[in-house]
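Notes follow once the structure below has been shown.
Note that one protein chain is taken out, while the other chains of the complex remain in position.
When the chains are written out, they are named A, B and C in that same order, and each has its own residue count from 1.
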Amino acid sequence: MNFEFSEEQHLLRDQARALLAEFCPTDTVRAVLDSDNEWDQSLWERVADMGWTATVIPEAYGGLGLSHYELAILAEEMGRSVAPLPFSSSVYLASEAILAFGSEGQKSEWLPKLASGECVGTVAMWERPGALALEQLATRRLGDTVSGVKSPVPDAGVADVVVVLAHSDAGLEACLVPMDQAGVQQQCVMTLDGSRGHSTLTLDNAQAEVLGHNTIEPSAWERLIDGAAVMFAWEQLGVAESALTQARDYALQRFAFGRAIGSYQAIKHKLAAMYVKNTLARSNAYYGVWALAENSADLPLAAATARVAGIQAAAFAAEENIQTHGGMGFTWEFDCHFYYRRAKLLSLVIGSEAVWQDRLVSGLTHQPTVAM
Amino acid sequence: MNFEFSEEQHLLRDQARALLAEFCPTDTVRAVLDSDNEWDQSLWERVADMGWTATVIPEAYGGLGLSHYELAILAEEMGRSVAPLPFSSSVYLASEAILAFGSEGQKSEWLPKLASGECVGTVAMWERPGALALEQLATRRLGDTVSGVKSPVPDAGVADVVVVLAHSDAGLEACLVPMDQAGVQQQCVMTLDGSRGHSTLTLDNAQAEVLGHNTIEPSAWERLIDGAAVMFAWEQLGVAESALTQARDYALQRFAFGRAIGSYQAIKHKLAAMYVKNTLARSNAYYGVWALAENSADLPLAAATARVAGIQAAAFAAEENIQTHGGMGFTWEFDCHFYYRRAKLLSLVIGSEAVWQDRLVSGLTHQPTVAM
Amino acid sequence: MDFNDTPAEARFREEAVTWLSHNVPTDDAFWALTPLEQAKLWQKRKYDDGWACLGWATEFGGRGASPIEEVIWRQEEARYELPTNFFLIGQGMIGPTLMAWATADDKARYLPPLASGEEVWCQLFSEPAGGSDLAALRTRAEPDGDDWIINGQKIWTSGAHYADYGVIVVRTDPTLPKHKGLSYFYIDMRAPGVEIKPIKQLTGDADFNEVYFTDVRVSDRQRLGEVGQGWQVALTTLMNERAAIGGGIGKMDVDLAIAIAQDVELDGQPAIDNAAVRTRIADWYVQEAGLKYTGYRSLTALSRGALPGPENSIGKLVGAPKMQAMASFLMDLLGASGAITDEALAVKAGIIQRAYMGAPGMRIAGGTDEIMANIIAERVLGLPQEPRLDKGIPFTDVPTG
Partner (left out) sequence: MDFNDTPAEARFREEAVTWLSHNVPTDDAFWALTPLEQAKLWQKRKYDDGWACLGWATEFGGRGASPIEEVIWRQEEARYELPTNFFLIGQGMIGPTLMAWATADDKARYLPPLASGEEVWCQLFSEPAGGSDLAALRTRAEPDGDDWIINGQKIWTSGAHYADYGVIVVRTDPTLPKHKGLSYFYIDMRAPGVEIKPIKQLTGDADFNEVYFTDVRVSDRQRLGEVGQGWQVALTTLMNERAAIGGGIGKMDVDLAIAIAQDVELDGQPAIDNAAVRTRIADWYVQEAGLKYTGYRSLTALSRGALPGPENSIGKLVGAPKMQAMASFLMDLLGASGAITDEALAVKAGIIQRAYMGAPGMRIAGGTDEIMANIIAERVLGLPQEPRLDKGIPFTDVPTG
């Protein structure tokens, strides 16, 4: 039995945590939240310099060719520090989509730039409220252009290239659309979590190149999203751990009626419940990354399990961390709301809890799934 | 605003509570549970003498012609005392079915005997595991006989007459079947709650008379069950109140680490949560009985709301009452398990929580329902 | 059982309805005012015709109405969207305190303009170090001739920036046990040395303030109750708190949930047909209807002359977490769009997201979930208090971490 990261992987975690503690303290998050910025560009450059954006991209395309174990470690630290970065959009989604579906030429063109962080990528899936139904997308690809409205698209305001999910007469396609063109109109959209940017993209005969010059099976897209779900689960775990740590520290230091509030069972049991959910989320995230890294047939089940556990742990820890702080937790000055905002954002970005609970049971009973 | 029982109704409650405290202490329940008895017959006779079995039966048929407000009060006390009686089967179900669907002759024949308690009635609906689907019953009525297997049938071992739900070529019918005949085979079935009797009834060309000599609309049967659901909600509330009272008394009297366990927040907040659920259940039960007594169009919604609230309150209070007692709560000698058994039994008897949650939302959105 | 007014109640309601229909401002000039100006204008109009602070004695500007009449008035007034929040704390909590503890002269001077809305009051109790432990306050008042000099800091003060007067609890003797060394004063919010700083909440709004006191001079005549009796006076104020705060969970209800669930799809069909969605909606309706009919039962008791009790804590204890859970779930139903807060783009103009951001505050203000559960456990069920380590020891010796 060796259900643990390796020494080297633990070293990577230490390194990542130290770097983010230094260059992404919560002031960094607050600065983005308090401004119109959509990211902290200098932090992005630092992260790219470390090679984090290159982690799982093969060496042939300028990447480090490491495994998803390493990426999972970075994802957790991204969540822990609530980093104001387009890391998930560019790394878990855009890079992975190009790697999975791109032609050799497309991979050679884009992956080195995404690996180096010189380009930021994102994926445009959503069009309207409700669960995402791949077979009902209104965005159309005709010839070498694509038209439609995608919203919200995370990090589009800082992206260079966007992978747009669309239909052509042939079926579902993922289209590479460079942002810098007249056919793409980008308009900022405010969300819960102002430390990350979101946009509405209006595509009006935008120049587009179909990834792999072919349609993709919905199940192949779902395989991609399963992989991203594992990474998001690690990021959610990081958020949950930060919220628990903050709550615990406050409970030890804050006194009421002559004793630390952490000595009251109401607070103790609340924090114990957070610990339990975080532990379940962590163990399920291990299971998820194992299935992803080993390309196991268990991936759909493991990814859904990790995702549901991550959603539940992050939401609970973020909500109850505020409660543990009482009135202080409801102020702008305390950092509690960063976790609250990010936890909810992450729970929505690739389909929400009910959708993944359904996918989980499909994984258990081996039924196909359709919605996200 | 007069959302409260009348003075007379409060007097009835006091009287009922005093009588059951005297003649149905928990020893009475224990005696039935510890034996092969299916009821406490002398208690039944006492209850019948008080006229409780006659409450809502019109005076023309030997009843008291009172309203469901009075019956609700009695139902709560039945639950509070975990009475080992076929009260719900005979009063909320059999009597109401005959009243709703019987011909004049059938009503004149059976209602006076049910009102006086000289006869016990019950209703046989269930045939197999799963939600009850009225359109899928296998029991058939042909000519003046009915055949099929019904299980579990509550209180059939002590019943004189059973209303059997069956299909004929014409549709859904409720058939009056006297128990005392060769065509009815009754076999006891053990359930969770041994203080109440249950049976499998094998009907082999049993003599049967169709209530009202006609089919009934499924919606009319559901109207009947809605009424019963309100009464069951009151009974569940009684169970929940007893469990809370027992837990509170124990928490005040039991000391650990030099203080009453009721001074620990874990116990305090557990009991507060019981109180909250019981209060919601009580207020929704008021709403239910108002809708039933006033024959409001709100009945389907009000009944489902009362039923779901009653299920939730009784289950929570019964489960957490045991936990409040620690190891003592898990012994045969303490009464905690009576509430645990009865709460679960009542939650299953006319369709369980998920079914009623569904009906509730149908009530809110005015959709028809089919299952139970 | 019925939902109807008694004949007397019906007559009163009729009178209220008629007066409202003639007096609610509808002109553009009114709507051009600031909310505070609107509130003051409307309050004064009510006061002039005897519809302000209905339960107060007429000598203080009220009408001497019964509790059920007050409820009927609130129901009818609530049919119009009028700003009334500005006076809740002053009229709901501080008015009753003045009635109980102030001199006859002060009552005559301060109560009528409080009822008419001409003077607004705020409450200065909470402090940064206190939290749920209100009596742990550190703001000091030291005697100086016939006056007292106040130094310290208060927090979570609603309306400090527009209030004319405030009531404050301060420590006048730190060598006594926590609850014993306190005194209670009313103060002029514009006195020299009073400095008000808004607190930005996690929603981005600023409904509360920090208030700093630097050598603020207060006459001993502004003291309510004896020196050292401040905690008892404060309890009078707090006893009226839940009546003043209550309600106000906003329009995050089952109707909204159904509307959303009918609008969006889940698993290829309208979300309202999804059993998991139905289960959640059913549970919320059980809570919503349960609270509604609990309210009807309380009204019935009021109508029969009972006083409101601690049972009312359940409204907030159930309603605030429900609001959070419901908002979270409805955002989930919207998918990625659920994160959008732009009023112009968000479903239902973003009220769901605002509810989600506001819910943590609802679960805290006026007592956290845990405090509410304590109140039910202790004051309704009669369970004992937690052991108190700070009881009877000098305030200066109480551990503070």
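Here is the rule we go by: a residue touches a chain if its C-beta (ideal position, glycine included) is under 8 Å from a C-beta of that chain, and two chains touch if they have at least 3 such contacts.
Note that the coordinates shown come from a computational prediction; the quantities given were computed from them, not determined experimentally.
> One chain is left out of this view; which of C:Pro35, C:Gly64, C:Gly204 or C:Pro387 touches it in the full complex?
C:Pro387
> Considering the complete complex, identify which of B:Val56, B:Leu85, B:Val146 or B:Ile322 is in touch with the unshown chain.
Once the missing chain is taken into account, the touching residue is B:Ile322.
> Among A:Trp44, A:Phe232 or A:Trp290, which one touches the chain that has been omitted from the display?
Residue touching the chain left out of view: A:Trp290.
> Touching the left-out chain: which of B:Ser103, B:Thr145, B:Thr191 or B:Thr245?
The one listed residue touching the chain not shown is B:Thr191.
> Go through subunit A and note every residue touching the omitted chain.
So the residues of subunit A touching the missing chain come out as 1-5, 69, 248, 251-252, 259-260, 262-263, 265, 267-269, 271-273, 275-276, 279-284, 286-287, 289-290, 293-294, 304-305, 308-309, 312, 354, 356-358, 360-361, 364-365.
> Contacts of subunit C with the missing chain: which residues?
266-267, 274-279, 387, 389
> For review purposes, identify every residue of subunit B that touches the missing chain, sorted by number.
125-126, 128-133, 151-152, 189-193, 198, 200, 252-261, 264, 266-267, 315, 319, 322-323, 326-334, 336-337, 340, 344-345, 347-349, 351-355, 357-358, 370-371
In the analysis below, only the chains that are shown with their structure count from here on.
> Of the chains present, which has its C-alpha mean closest to the combined C-alpha mean?
C
> Distance from the CA centroid of subunit A to that of subunit B, rounded to the nearest Å?
51
> Averaging only over C-alpha atoms, locate the centres of subunit B and subunit C and give their separation in whole Å.
42
> For subunit B, what residues touch not just one other chain but two or more?
265, 269
> I need the residues of subunit C touching at least two other chains; which ones are they?
370, 373, 386
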